[in-house]
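All protein chains but one are shown at their positions in the complex.
Letters are used for the chains, namely A, B and C, taken in the order the chains are written, and counting of residues starts over at 1 for each.
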Amino acid sequence: MFAQRLMESYRKLVLAALAAGAGLLSAGFSFGPKYVLLHPAGPVAKSELHVFILALELMAIVAVIVLALFFYAIVRFRDTAGNTAPYTPNWHSHTLLEVSVWILPAILLLFIAIPTVKTTFSLAHLPKGKDPVVIDVTSLTWKWLFEYPKQHIATVNYAVIPANRPVLFELTADSPMNTFWVPQLGGMEYTMPNRVLPLWLEADKAGTYWGHSGQFSGVGFEKMFFNVKAVSQKSFQTWTTTTASAHPMTLAAYDRLLKQTTVGDSTYGNYPADTFPTLASGFSLTGSGMYMVMHDKKGISYIPMVGS
Amino acid sequence: MSESEQSITVDEAYEQDNDKSIKFLRPRFHAEAFPTVQIFGYVGSLVLTFAAYFLVMNHVLPVLALLIIILTLAALQAALQLGVFMHVKEGRGLAWQIIPLYLVFLIAFGMVGMSIWIMLFKSGVS
Amino acid sequence: MPSFVPYLVHTLFPPGVLLPDILLIDFGLICAGIGVIVLLTKTRRWGWLWYDWLTTVDHKKIAILYLIASLVMLMRGGIDALMLRAQLALPTTHFMPASQYDEVFTTHGTIMVFFMGMPFIFALFNAVVPLMIGARDVAFPRLNAMSYWLFAFGAILFNISFVIGGSPNAGWTAYPPYTGLAFNPGPGENYYFLALIIAGMGTTMTGINFLVTTLKMRAPGMSLMKMPMFVWSTMVTSALILFAFPPLTVALAMSLFDRLFGSHFFTLARGGMPMMYVNLFWLFGHPEVYILIIPLFGVFSEVVATFSKKVLFGYPVMVASIVAIMFLAYGTWVHHFFTMGAGPAVNAFFGLSTMLIAIPTGVKIFNWIFTMWGGRIQTTTAMLYQMAFIPVFMVGGATGILLAVVPADYQLHNSYFLVAHFHNVLIGGTLFGLLSGLYYWWPKMFGMKLNETQGKWAFWLFLIGFWVTFLPQYLLGLKGMTRRIYTYPLGFGWHDLNVISTFGAFIMGAAFVVLVYNIVWSLLYGERDLTGDPWDGRTLEWSLPSPVPEYNFPRIPVVHDRDAWWAMKQKGQSLADLRPEDVHDVEMPKNSPIPFLLGASFFVLGFGMTFAWWPIAIIGFVGIILCLLFSGFDYDDHHHLKADVIRQTEATLGRLQG
Partner (left out) sequence: MSLPLVDEHAQQLPLEFADEHESMKITGFWMFLVTDVLIFASLFSTYAVFHNSVAAGPTANQLFKMGPVLLETLLLLTSSFTIGLGIYAMRKGQVRALMAWTFLTILLGAGFVTTEIHDFVSFAALHATWHTSAFLSAFDILVGTHGAHVTFGIFWAVTLLFQLRKHGITERTARKIYTFSLYWHFLDIVWIFIFTFVYLNGKLG
């Protein structure tokens, strides 16, 4: 009981201290909505934030202990005239202390380690019983291509997803590596050429969540922002059907996307096969099959970006 | 070399070492009246090599078992070369090289094994 | 012929290098070069330069060479940092173009890690390790000089990139396939790979050298458990170097082959697998960050004991923890790519192994505090850096643990939270440690103290500047700002914090200026150190006069205790009571031009390969072969320092009896 109350007030203290520091730093600003990592909008981001906060609190305990000891020592044992603190120049060992500095941190770490492992494994699996929307994501220099294999539609630099339904992003790259990251929905995953990596995310409520790449990939990389629009299941349905009647993406259009440029949003009613590595297009987890490779388009011309 | 005329015995060198309490590093030297050891090593390495070769070429066992066996044979052979030809345990004072050598084989096998493990991509979301 | 000239100009000075500021720097460098040449000629110092410095094999002089190089590199890396910060404070005005920003963060990271941090550490190794263990030199003096020149010419090769041909621009990690020819033409990345391979060979040789030195060259009586902590950290760091650098060399070489010879290790096409590079790089990279911190743990252990006037608390535990860190350092590399889909089992394993490192590191932190406990702390500049280190590293370590929490890392990877973490440990740990060591051992290296008042000014500016720069970056991380972007939209609320951070960076810049002023002032007017033991030290290097004579010890001391010199002082003994008959001839290594020429040949080879100008590369290769042949057939590599000479030197130092 007491421990819990102590924990509670300690927790408040930590948060208050952090908030105060932040407030000082960012001109009267508390942890408002711009702290996207602290304002998750989906189960994945929430569980990630949860372990993060847990670990942060435990580390704060350690920090408090260490700093208390430290400041006490440097204040008390200064070499000033008339310092009455005991002076023990040959004190060099104390078994209990020496053992507990190994044991206590180890115990503390257990409290971080167990939730870490648990969450890591749980995040690796889609929630059972929910049918996910599949979106194939290809990072290009320097834009994002989203292809909906079931609906046969494609978008560039934005994606629309239904809220409250898991989304399975299949990630690859026809370019240098990037990471696919939508901070409010959950953590990132690399997009790599010759590989398809899965990542599932889910939005709790409708809204527009920005995403970005976390891995540097060239001069246009900082423009690789995109939006994920979570809408209701019904709006999602209508969106897919209306989009299906948009202009299809041609191979020529895909070639243009391969160029090293930045572009705005676009929407396509269909897209050619082979632009995303699938088993059907000869892709296997160990071999090639990427569009660029299959069509032998290595050595793309380099178009330097000027200023912007 | 001026100072080294008074040549020194293995024991003296060992006694002079600051760390002679680390017993397992105590150097050993072969007695070599006739190169028996070398011949033994040579024959041994040939036998090990060709054993592996014939096991594989005749597919006597399932693949995984064969792989384990031939890797074991290779490791044995490495030990043979190290012990017989490379005189790992020789040294002046202590044979310090033994520690990094143990370590490096550990790390080397760890590196190969772990790399395979990491790059297998068992990450499928189910 | 005429068509040759435009080709050359175009290759050496492509548009990215033809920027006005860089041309200005080109011009400045040429002027400075001419100035130096004129100065050397006028003062007739060429011979001095060649015989006393460029061909030296004396560890104490090599230490000074390393030190100069690393301070220059700290300035270069620091200016890069200030440029980065300036750009980030002005996201809308484009202080510099994207392409240049990319080059600047790449050179900043690479220089700080490989050409500032490592050589600074080697400067400290060279300056004191032989003295601490009572030896006359390192195990392989000539190899030591070769290490230096390989490092130096590697550094030069890396640094000329920005005035000739264009800098590398793929980050200090240089992940493919972005470093492949398809996305990254031009010589920049070639510079990076070649310079790092060359400097890396030098580093590996240093590792071998100091491992053997600490294993084999200790004075009689100094068993492993009587070595000073700094020597322990040297030994462990050397072992780490041996085990860490080979994977880097392999990864770099394979990337280079992809670029130069059309192999397919990490390319998009033909089954190349960029992730293997990442794997090999961090197999090196994680041990590397411990290479950058363990020596400083050693420095702090010396400094804290000396200035607390107390023995180090828990010596055996300190040794155990440093060795434990070494082992664990090899088992954590995947934490740099948790987000590469290796699967939950792999990630969980490496997350846990990473957290384990907190335990031995924590042990060290606690033991330093217990060392101060019950002491009498003298707040010299060296000690101030030590004291500042504890809280800063505590925070940096704690955020490291947060990054090791796999699900949290999914969110924090490559964000500014990460940038803040690693500056916290790299500045609070590495840089503070280096500066602490610099102030502590400066009297031993140069025979004079650095001015303490100025030193404290620099210290406080560094410390304050540090917090102001990097605390906001944690918050930026929480706001989702990713690293390596040169501009950002204003709508995310990133701007204010970036301005604060930049402000802090300039405070650190001011600190550096004070530091340089401090060094220059002290060289001119500094207080001489006549005792050789200005801090009332504990280890053997303080038993010698400052600066130390060429042969270090006229008579090799016999060690009975852990803090050997302290114990001798307690017993009223001294090494300054040498009797003439104790002094004998000493065998010393002879200076040699080979190391310098070897480094130069590697430079030529590297330069030729960078531009794929094979004739030049072949010239360099032939040079290397010749150097190797010469040193193979050179049996005349040492000389005998006569006892009389030593007696005379010792007599003038007032250390000879009778």
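Keep this in mind: a contact is a pair of C-beta atoms (placed from the backbone, for glycine too) under 8 Å apart; a residue touches a chain by one contact, two chains touch by 3 or more.
Just so we're clear, the structure is a prediction, and the values are computed from it rather than from any experiment.
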* To do: Decide which residue listed in C:Pro228, C:Pro246 or C:Gly374 touches the omitted chain of the complex.
  => C:Pro246
* Which listed residue, C:Val17, C:Leu194, C:Met273 or C:Val514, touches the chain dropped from view? -> C:Met273
* Asked: Which positions on subunit C touch the chain that was left off?
  -> 139-140, 143, 204, 207-209, 211-212, 215-217, 242-243, 245-247, 249-251, 253-254, 257, 261-265, 269-273, 276, 279-280, 283, 629, 632-633, 635
* Asked: Residue-wise, where is subunit B in contact with the chain that is not depicted?
  -> 1, 4, 7-11, 13, 28-32, 35, 37-39, 41-42, 45-46, 49, 52-53, 56-57, 63, 66-67, 70-71, 73-74, 77-79, 81-86, 90-92, 96-97, 100-101, 104-105, 107-109, 111-112, 115-116, 119
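Please note the rule applied: only the chains that are shown with their structure count from here on.
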* To do: Just give me the whole-number Å value for how far the CA centre of subunit A lies from that of subunit C.
  => 33
* Distance from subunit B to subunit A - Cα centre to Cα centre, in angstrom -> 45
* **Touching two or more other chains - residues of subunit A** => 124, 195, 197-198
* Junction residues of subunit B, two or more chains touched -> 121, 123
* **Residue numbers on subunit C that touch subunit B, as the complex places them** => 211, 215-216, 218, 220-224, 226, 239, 242-243, 247, 273, 275-276, 279, 283, 330-331, 334, 341-346, 587, 640
* To do: Provide the residue numbers of subunit B that touch subunit C in the complex, in ascending order.
  => 2-3, 16, 18-19, 21-22, 93, 96, 100, 103-104, 107, 110-111, 115, 117-123
* Name, in rising order, each residue of subunit A that touches subunit C in their complex. => 21-22, 25-27, 29, 31-32, 34-38, 45, 47-49, 51-52, 55-56, 59-60, 62-63, 66-67, 69-70, 73-74, 77-79, 83, 85-94, 97-98, 101-102, 105-106, 109, 112-113, 116-117, 119-121, 123-124, 141, 174-177, 179, 181, 183, 186-190, 192-195, 197-198, 210, 212-222, 225, 260, 286-288, 290, 292-293, 296, 298-300, 302, 304-308
